[in-house]
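Complex shown without one protein chain; remaining protein chains in place.
In order of appearance the chains are A and B, and numbering begins at 1 in each one.
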Amino acid sequence: MPLLEKYPPDSVVPVAGLDQPTWIVHRDSLKELAAELQADSASGFDLLLDLCGADFPGRPDRFEAIYHLYSVERKERLRLKVPVPEDDPVLPSLAGIWKAANWFEREAFDMFGLRFEGHKNLRRILTHEAFEGHPLRKDYDAARRWILTEDKVYRPQPRPDDGESDDDMFEQMTINIGPSHPAMHGTFRVVAHLDGEVITASEVEIGYLHRCFEKMAETHTWQQVIPYTDRLNYCSSFINNVGYCRAVESLLGVEAPPKAVWARTILSEFSRIMDHCVCNGSTLVDAGALTNFWYFFQPREEIYGLLEACSGARLTVSYCRIGGLAEDLPPDFEAHCRRLLEMIPGFMDDIERLVNKNRIWLDRSVGVAAISGEEAVNWGWTGPCLRASGVANDVRRDHPYDLYDTVDWNVPVLPGGDVYDRYRVRMLEIRESLKIIRQLLDRGMPEGPHIIDDPHIALPPKEDAYNQMEAMIYHFKLIMDGIQVPAGEVYSMVEGANGELGFYAISDGSGKPYRLKVRPPCFPIMSTFSDLIRGGTVSDAVVSLGGLNVIAGELER
Amino acid sequence: MVGESWVTTTFEKLEDWGRNNSFWPLPFGTACCAIEFMSVVSSHYDMSRFGYEVVRFSPRQSDLMIVAGTITDKMAPVLKKIYDQMPDPKWVVSMGACACSGGFYRAYHVMQGIDEIVPVDVYVPGCPPTPEGLMHGILQLKEKIERDRKRLKKAKAGSASDSDGSSAAA
Partner (left out) sequence: MSHPKATRPYKYSLAERLYLPLLAGLWITLKHFLRNVFRRGRSYTIQYPEERRNYSHRFRGHHILTARPDGSLRCVACFLCATACPAECITIEAGEHPDVNIEKYPVVYDIDMLRCVFCGYCVDACPEEAIIMSNNYDMAYFSRDQSIATKEELSKPYTYDASKLGYRPRYPEEEAQRAAIREGVVDLVGEARKRHHGGSEAKAS
C-alpha cells in the first residue's frame, strides 16, 4: 500500500466499506495516487474493474466518481470515491494509467456530464449525437427522448496515418462496417482506415442498443429489476439473475437457502455452456464454418428445455428471486440434468474433431488479434478472453461464491492470447462446467425450501396469502412498496460467461435502487477492439469480434 | 375484363405462389430476439421447411424484414435507411415486445415501437417470442398476403364487397 501520509491532509481518507476497503480521495490527488496504486509492485492494483458516476443532488459536492480496482496477483479489491462539485465537474483522466478507463470515462461523461481532463476523445458513447442532457442525473426524466435524424449521425474521421509516407501501390480508403452488418452482430459500427486490405486505424461506435438499464432500475422496485437483468447478457440470462440477486442479498445481509444455492450453481453452469455455444458457434460461422453452428445449437435447445421446465421461459428466465428462486424445482429436474450431461459431450467431441485441427480454421485464427496477458489486464479484461492470454483469473476460484469452492474443477488457461486460444478456452470450460454439474448432481438435491422464509423479502407462500391475514398484509406490502433494502452500497460479482460480472448497488433505504451500476465484462474488452484489429486484415477483424464474445445487451445496457 | 388475359392472370397466380413460399428474410437483429431468430433458422425449428431459409443481410435482395430486438433512437435512422433500400414489394415483421412497442423500456433512448418510422405488417408479441411464435407470425403474414391479393383482385373486378377479415388467429 502506498504511504498515505505524503498526500495533503484529508485528501485520501480510508472509510469502512461494507464489502471492500473504500477510500475517499480528493480529485487533486487522484492521478498521483492512481499511478502509485497501479505501478507499485507491492500493491499492484493492475486491473481497473469499473468506473462510474453517481448523483447526490443534496450534497455539497453533487457528483461522485467511483473507481473499483483489483489486484490480479493478490486478489484484493479497493474502491476509490472522488467527490466532484456540480459547477466544475472536472477530474483528471486516468486513461494513461489504465487503458480501461478510456471508455468508462466516456460513459461517465455521457451519463453524468463529468469531464475528464486529458481524455483524448471525450464524446458521447452510449447515447446518440442529438441527445441533450445527461440521463442518469436524478433530475433527468426517464422518458425524455431526443430524436436523431439522418443528417446528425456521427461520421467518424479515422485518425490519419502517423506521418509515414504512403508510397506503395495501395490506395488508402475508409470503409464503414455496420451497424447492420452480419459481421458486426447487428449492433456495432466500425469505421476503418485501410491501406490495401490492412487496417491502419479504426474507430468503434457503440450505443446502438443502449436500453437505459440503469435508469430503468432506478424507476422500478428491487424485485422488478430482475426481468431487466435477464436482458443484459441474453445468452446466459440466468447468470445475470444470480449476480443481481446476490448483490441485493448482500445488502440485505441474507443468504439463499441451500437448495436455491445448489440450483443456482447448476443452472449458472448450464447457462455458461449455452453462452459459450453461441459465442463459439457464431465465431465459427463468421469464419465460414456453418455446420458447427447447427451442432452447437442442439445442446443449446436442450438446455433451453431445462430452463423452460424450471422457469417457464426459454431465454429470459427471470428464475431467481432475491433470497432464492422464483419457484420450486420441477420434480424431474435431476433426471433432466443427467440427460443433458449424457448428450452434450457427444456434440462437443464432434465439433472439436471438426475444427480443432482444421487447417482453414487454424489459418484464420492462430495469431489473430493476439494480446499479451499484461496488456489485457491493463485494458480491463476478465474472463475467458483473459484466461486465453495466460492469466488465471476466475471469480469462481478467486472469490468463491455459491458452491464453487466445494467441487473439484480446473481453471483452463492457455498462453496464446489469440482467437484460436479463446475458442479453445471456451471449449475446455464447457467440459469443466459439465464436471461441476456432475459432482453437484451426485451430491443430491438439498432438502428444504427454495426461497428464504422472510416475509419482508420473499412473498409468503400463496396458500398463506389466500388464507391468513398476516401473510396477506405482507404480500400486499411487498408488492406495493417493494423490498426495503437498508441504506448502503455493495459491489458484488459473479463470473459471467465472458468475465467478471459485477453489480454495484447503492441503496438509500427505499424500495427502489438509488443507483445500480453493472460492471459489464465485455465493455472493457470491446474498448480494445480498435487496437486489436490494427495491422490485421478486414477478415481478421470479423473473426476477432466473434472471438471476444461481445454481447450488445450487456455492453450497452 | 379489359387488360386481363388468361396469360397474365395465370402468371399472377404463379407470382403469388412463388412470393408466399419463398420469402427472403432480412434479419434486422439487434438483441435477445436475434438469438431466438437463430433458433428459428437452426436445426430444431428450421425455417427452411417453409422455403424461407435464404437469409440475406443485404436489403437489396430481400423482401421480408424481421426486426428482432430493441430499436433505439440511435439505431432508428439505420433501420429507416435499410427499409428504404429494400425493393418493393416488401413486408415487415416486428418480432418481440421491444420492436412492437418498446416493451418495458419506457426510456429515454428506446423507440416506442418501430411503427414510428416503418409500416409493420405483423406484430409478434413475446419477450422474446418462442421460435414457434415467430413462425406463426410469418405464416400469418403469408395468409395476409394471399388475402390482400384476393381483395385487390375483387376490387379490380369492381366488386363492392370490402369485408376486411383481418382478424388474427390468436
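Heads up, the rule we're going with is that a residue touches a chain if its C-beta (ideal position, glycine included) is under 8 Å from a C-beta of that chain, and two chains touch if they have at least 3 such contacts.
Keep in mind the model is a prediction, meaning the values are calculated, not measured.
K.L.:
Please identify which residue in A:A313, A:M348, A:V413 or A:V550 touches the non-displayed chain.
P.N.:
If we include the chain that is not displayed, A:A313 is the one touching it.
K.L.:
Would you mind spotting which of B:P25, B:G69 or B:G137 touches the chain that isn't drawn?
P.N.:
Going through B:P25, B:G69 or B:G137 one by one, B:G137 is the residue touching the chain not shown.
K.L.:
Of A:E107, A:E214 or A:E302, which sits in contact with the chain we cannot see?
P.N.:
Within the whole complex, the residue contacting the unshown chain is A:E302.
K.L.:
Against the chain that's been left off, what residues of subunit A make contact? List them.
P.N.:
Interface residues of subunit A facing the absent chain: 220, 223-224, 226-228, 291, 295, 298, 301-302, 305, 308-313, 316, 318, 326-327, 330-332, 334-336, 338-339, 342, 350, 353-360, 362, 366-372, 375, 416-418, 459, 462, 465-466, 472, 475-476, 479-480, 531-536, 540.
K.L.:
Contacts of subunit B with the missing chain: which residues?
P.N.:
Interface residues of subunit B facing the absent chain: 43-46, 49, 97, 100-104, 106, 113, 115, 121-127, 129-130, 132-133, 135-137, 139-141, 144, 166-170.
Throughout what follows, only the chains that are shown with their structure count from here on.
K.L.:
Could you tell me the distance, in whole angstrom, between the mean C-alpha positions of subunit A and subunit B?
P.N.:
Chain centroid spacing, subunit A to subunit B, equals 34 Å.
K.L.:
Subunit B touches which residues of subunit A in the complex?
P.N.:
126-128, 130-131, 135, 140-150, 153, 179-182, 186-187, 207-212, 215-216, 227-228, 230-231, 234-235, 278, 293-294, 297-298, 300-301, 304, 314-316, 552-553
K.L.:
What residues of subunit B sit close enough to touch subunit A in their complex?
P.N.:
27-32, 34-36, 38-39, 42-44, 57, 69-70, 72-82, 98, 104-110, 127-128, 130
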